[in-house]
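I'd like to ask some things about the structure below.
One protein chain is absent from this view; the other protein chains keep their places.
Now for chain A:
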Amino acid sequence: MNEDSTGGGPAVPGGQWYDADAGPLVRPYAMTGGRTRPGPSNVRFDLIALVVVDDDPPGAAEEGLLGPEHRSLLALCRAETQSVAELAADADLPVGVVRVLLGDLLESGFVRVSRPVPPAQLPDERILREVIDGLRAL
């Protein structure tokens, strides 16, 4: 495996994982007000944390104050309970941006975010059996 460039530029082995230009990343963060970290609640949502709309959300007036990205994310959440990763893929936004936006929605009471299964605490046999049978039936 030798994809190192031989030229004099900054040789970046495996550089295909990088965007040719980091520029576009600047824009997504504009919608988070430049923040790269979720707000005061300071949670780093797991990729498979599930996001559900809150039973008792703020009123329409407050919702009207949300930015377009917040609102489209909220629409995705309303359509279906989804993981953070899916929301990022569906919204076509980087995960970090989605985490920040979700942090806002959590703070203001529009959504709730589940904690994923804690490490080393795997589901019981019955669930695993279900997974295996489900895989077979795919």
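Just so we're on the same page, contacts are C-beta pairs under 8 Å (C-beta built on N, C-alpha and C of every residue); 3 or more make two chains touch, one makes a residue touch a chain; residues count from 1.
FYI, contacts and distances are computed from a predicted model.
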Q: Quick one: find the hidden chain's UniProt protein name among "GMC family oxidoreductase", "ATP-binding protein", "Sarcosine oxidase subunit delta" or "Dihydroorotate dehydrogenase".
A: "ATP-binding protein"
Q.
On chain A, where is the contact patch with the chain that was removed from view?
A. 1, 10, 12-14, 17-19, 22, 25, 36, 46-50, 52-55, 78, 81, 83, 85-86, 88-89, 93-97, 112, 114-119, 121-125, 127-128, 130-132, 134-136, 138
